[in-house]
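Quick one: structure below, then a few questions.
Complex shown without one protein chain; remaining protein chains in place.
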């Protein structure tokens, strides 16, 4: 047994690279900026009474993983196993785990929550004092044959029998992220006009889940015609390629100069956030979903009197049980976001396809641990 | 009868300078940037069936009037009578006015609302298609012996018998502004920690009305020691003179590094808004009240994951009936914001005292039409 | 001109039977319990500056009209023209009406609201001090060639060009009633399990509008197999004929003994309300829509600890603008509630068909003023 203690910038102590001596597995490992490898790593084991050890069945790659690989997320250190999404089968549980047992099929949440701290009691799991987004970030993640899941009772979900497990991989992160940060925070209501900036997987997940509330119009804005075509199939009522058209002018025409009720930012750059500021109507809601690396200009000189709300949020995954119900009852079909499938051992190739999204027309990839 | 038609930048046609030939009154008139005069103007009259003509009993001066005088509000044109606050007595009503009649004592709202458009139906009177903030802005205002009030049934409030009419002048604008834009939008709750940036009349009105919800701590930040002393008397639990102390550090110490639940911006400059960004806790609310002339930097590179809400709002005055009840039931005493009293004809002098607020220790002035 | 003044039980004075001497029209008139007639009545005219005179294009019959005919609504007096639903064309407007003019196609709301009283300012139009449900109740109604509409600016809605006017007749009453009293008050959310008791027009309208919020399951309960079949076509996921099956047992089986999240009562008798009490889950919502003539037993001895909410509501029609948007954007198709069509002059026959709903398989009838 050999542990490495790392210190998270928030001051949390994280135990990493927990190993059961002798046992090995394969995993996708971050090797510093620009580098990754599919290589042998020690198989993890249960370390805390609240842990579960999960054998991964299926996982995927997130845009955030690409950010990490670029070196944009400095708290991810050389040697870290990436990945924070997936479904699997419980191999072992700690002594304090009461809701799961060996053999259970489980959905892994990208957010680990202790269920006990002030943030967890408020349902703000993203700011759990001991958890939050730690998988594939501060501790080893899911792009591996096995993963250790802390606070298993609060961070895993039972997969109902006969459920489409591939579809459920979408519920680890992108569906709750798009729904909570974009749709719920954006206060989408029946009859509303919604604009979604960015038709990548997250923007499309916002498009799908916005329809839970039956807005009258959903305008999708992107610069990739393929993705806009997909958006139309997924229920967008209007699309705008902002490379070819003036998005502000078109939206003002479509809304009789009123602007939109909700603008969902699903890109993460100043230009797209500032577009939201230009198209939001009086009384409207700008819901930020994108991960930003720079500050943006907030035009309070016009917005101060416009009665708007701007929200930011790291997903809490509080809606995961509800999303599971809607998948089971066929009200939500997240499988349509999956464009490519690989064996888990082909993950390096899968990263290539995911990175060349425009050329490959990639949305989400599924990696199966065969 | 002679009318001047002006075009508001929003495209609205506004009738100004309505005159009943021959009758005159005194009024405080904007004469272009930097200039004002107490001079004769034609007495206004009822022009629309929904109008009321009100004889002003008491009025006051607002920080916004100072902005106008500097030339910062270009849609206010030379010749405009200023003022959007006051109480008075109905002199005459139009044929469609059903809720008021001659002799009624009334509170004038700074926001005129038609009660019929989509914004009014949503309770967003500030964006009324025909009204909004027009008094002393797009039409003649209340710093005069008489004022024409459009949409009287929806823009005036009956003053209960024996009510303190001076106190009620505070309900024309600053109390609902501080309460709606700051306290309600800031979602102040029992047990919360609230920071209010700016201890001027609006910030102090936020301090008073925040106590409707019994926060545990209210931290008041300003650079004027006199105002901070007043804040302590009005219920602040902590004060910070940000010229002498590092406000961010002090707040982080006071909150055990968590930041505040609500930050209310009541100044209107980039530095104070950006201070709010630095002290807001995860899950917190920044409520902008200040009138801004420039854009600010929104630090989404740190805030994107902080689960915060930022709100802007021009007061709707939807809470005026409730505020009236709390004044009548002695739960709210807005008279304590009044520091100086003048006759209405001394208004030029009153402007001086209001402008030299630090030296004169001025909060709000009352002008009585004797 | 000859008016009759009647006193409403609330103490409101209502002017009835307003006549423009000499002009006549045809109308369906209540002649005391059990009796009605299609007969000549004086054509109404604009009496107040806020009135509009509307030529009816299409109207319908409501379950409430049947109650009135039975004598169950004693404030409806002999000679009253019935009806509170319809679309039409403005013939004339009063001097204070600003939002409508002659020739406008309009949707008539079953609720008249002055837009000025305390209730209207809160959006509780149903309790408007001067309006509320008065059409076909305290003043003459819409089952006539012409109708006088008080407070026209706040009680009529513009019909967009090319809209299906027949479908919009459903928006006068049953759609907002089912949506506001049942779905909104019942707090239907994505993923929820909803039970609707009663598959008549109101219950079916609740079924249609509940789907705005994407519940996982909607269980429809009635004793008429035809209506349950219609419910399946309209989106119910389960149906129960409570004459043939034990509804409580079946629901407890379907919900794994948890009970439902929302139970919507759309009948109006003790048995159906008490069924809601038996099937509601902990934390659930019972939303009463039915018009009740008797008290019911509220089983607080079991419900006191069940964390439930019970709501009652007379429709406010605050959602009418939103419902209009969803019809225009094809998210809502209320026309499917229409089963029979007649000329207005055939209204007595239409009443027969509406009254024999089970035999005739009637939901809503449309009466066209040809």
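Residue numbering begins at 1 within each chain, and the chains themselves are lettered A, B and C in the order written.
Methods note: a residue touches a chain if its C-beta (ideal position, glycine included) is under 8 Å from a C-beta of that chain, and two chains touch if they have at least 3 such contacts.
These numbers were taken from a predicted model, which means no experiment stands behind them.
Write down which of B:214, B:243, B:302 or B:356 is the residue touching the left-out chain.
Checking each option in B:214, B:243, B:302 or B:356, the one touching the absent chain turns out to be B:214.
May I ask which residue of C:233, C:294 or C:330 touches the chain that does not appear here?
Hidden-chain contact among the options goes to C:294.
In the complete assembly, which of A:79, A:115, A:235 or A:270 touches the absent chain?
Hidden-chain contact among the options goes to A:115.
Just one of C:30, C:234, C:273 or C:342 touches the chain that is missing; which is it?
C:273
For chain C, which positions touch the chain that isn't shown here?
Touch with the absent chain occurs at residues 119, 122, 124, 126-127, 268, 273, 282-283, 288, 290-301, 303-314, 316.
If the missing chain were put back, which residues of chain A would it touch?
Those residues of chain A that touch the unshown chain are 49-50, 95-96, 98-99, 114-116, 118, 120-121, 123, 153-154, 318, 321.
Which residues does chain B use to touch the chain missing from this display?
189-191, 211-214, 216-217, 237, 321-323, 325-326, 328-329, 331
Criterion: only the chains that are shown with their structure count from here on.
In angstrom, rounded to a whole number, how far apart do the mean CA points of chain A and chain B lie?
Inter-chain centre distance comes to 43 Å.
At what distance in angstrom does the C-alpha mean of chain C lie from that of chain B?
So the centre of chain B lies 42 Å away from the centre of chain C.
Listing for chain C: what residues touch at least two other chains?
321
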